[in-house]
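Quick notes on the structure that follows.
Note that one protein chain of the assembly has been removed; the remaining protein chains are unaltered in position.
And now, chain A:
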């Protein structure tokens, strides 16, 4: 199906070369950037290798996934069991706690003077005796308890505790009063308590279990840090989007046409032509999406231009057009909405005032009882600490600013030179190959024919490495460095896109010329047919010719769709093969050849590979761009992409866990992924441009697709308006589409955007201001909160002190260095407690200030 005179045709033929080169590049890159070995993964690799002795391209991941999945299932179940055990334990201990709190309560009352030494009575039904027994035994208990409990449980807290205990006591009393059997009481009590606390948690657990791949991603995050996990979260998000695109095209275009449209073989566009019939079922042809695949619902050309099909009167061409527009509109909407939401989230931010202390004292989950979960938790805590340490180190780093600036400018200059050079190279090569194409490729050497692809592959291979080297000059925080790297490679890949679109446009033009010739030929053919029938003088008026024999145009739309599908397939294959060879095979070799090699393979040269976040993210983004570009001409593309992403998810999760090692510098990815989103938006915009161009300017093929016979594709809207809507509606529509109305509307929109943006900016500023104020209030609150304990401690230490002057060292605060605040606070506090406050004279105070860093002196 490939046209000879195109650069494109070679694009696909050289996929193998491309693939090999990529693998080579991977190895070479690792040579320069090899990392340290990581012991944790030896075992896993060994395990994997035991389970899959023979690597089979397609089956390996499936087999392993099952294995892993089973494993996980088991783990999950175990965890569940643990969880339920814990829960039971908790419920159990809760009751215990209540009894304990009761005891405390009673102790409190006793302290107030109720204590009386009771004699022991053994009368069972005597309530009083029972109570005294209770108290006695509680005394015993309390004597133990008191040792454990620090004295600093303030009266307030005790009060609170008392209240909580009273509440529970009431519940139990009410239960006791009921004439139910013990079992029923027990069940009721348990249920009441469970409802109070466990329902939320169960629901949360359930919600987490419902998120697809959440466990996998969490596991990866715990071992590889949030940057690698951010890629997988992005992949999952993309999967969701593609599911919806797939639903749209599948439900509104493919299924209606397959069910209600004319069947295969009824009209020429739905039949394989006679010349191709022999090879239409060959695997090689089908793999190339020719033959029967080409003449099916998968591609644009199959759809007929009947206005309404089936008993539903389904408006097929209209639906096709609207779905095409809808997928793009929906994608825009989702991407922009996600970006906006992410921006919101990042605007609020977390309270990070106790970052390290919280990590240290509250990160362990005390409910963990499963060894594997515990291992993951250890890993994730370590990763988390490493991320935080890195952030801290980066924020502390203050090198020579001028040198850094100079180096950064230099690096950017170098990168720009690189990009400009490669851009010119691509431009030059594409022009040259167009010239070759005009001459005919047969007259040229192999290199000249494959020049464009080779240049593109080489650039895509070496430029990222070059950028990587250059970025070490810049000394950025790794997260920022990743973003720069992504941006640069993105710019480079745009060249790739450019060549592809140029080649595609050339191809379309060639096909259209061909179409004109075919059109002319067809009129001739019909005329001859007509003459022939007339001369033979047949009475049967309709001439029955098998649809396969009817000559037909080249149908450039189907050709474009096919190119995109082939591109996606070859890209997918390249990714998977690179993954299997570059990561898996390498890991296996390193692991097993290490015993019989002259140097340490694991620590030395090849080592294990790291997960390449930037490359994978870009691959995903460009792949999505291809989908958006091609989905209009090949409705099957979203389905293919869903399949690809699904497989990618499992394959890459597996590959990461079994053959990659974590990066040396684990850094915290920004939670929002807005940078990925921004790139996605750019790609979305770039990929809609050629689509809009083809729809608006190029007339559709005359004999294939839902818009055949129309002058432009969007004429279908006009047609619907005129025939399916009342007359006034089309009138209104024509008025509304008048430039006189549209232009002011656009102007209004621009003004609104400007207004909204300026308000959002001012809000942001206000937000920052408020944050500052909040910080200050928090500082004040800290002092107030700590004051009771400080005063109490001070009193305890100076028990003999009565009505004299004394001093209290107030908590030091970093932001609140203004002592007047503190004085005010102390005054308020003491006034509230009805205590006399006398400040020292100014002179004494000054002396005190000179002596100590920040004392406030006062007396009661």
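What we mean here is this: a residue touches a chain if its C-beta (ideal position, glycine included) is under 8 Å from a C-beta of that chain, and two chains touch if they have at least 3 such contacts; residues count from 1.
Basically, contacts and distances are computed from a predicted model.
Trainee: Absent chain per UniProt: "enoyl-CoA hydratase", "Calcium and integrin-binding family member 2", "Serine palmitoyltransferase 1" or "Proteasome subunit beta"?
Mentor: "Calcium and integrin-binding family member 2"
Trainee: Looking beyond the chains shown, say which of A:211, A:312, A:389 or A:768 touches the absent one.
Mentor: The one listed residue touching the chain not shown is A:389.
Trainee: Which one touches the absent chain: A:255, A:281, A:374 or A:593?
Mentor: Considering all chains, including the one not shown, the answer is A:374.
Trainee: Taking the entire complex into account, which one of A:357, A:400, A:443 or A:723 touches the absent chain?
Mentor: Of the listed residues, the one touching the omitted chain is A:357.
Trainee: Pick out the residues on chain A that sit against the missing chain.
Mentor: Per the touch rule, chain A residues meeting the hidden chain are 82, 85-86, 89-102, 124, 130, 133-134, 137-138, 140-141, 144-145, 147-150, 152-153, 157, 160-161, 164, 168, 172, 182, 186, 189, 193, 197, 351, 353-364, 366, 368-371, 373-374, 378, 381-382, 385-386, 388-389, 392-393, 782, 785-786, 789-790, 793, 809, 811-813.
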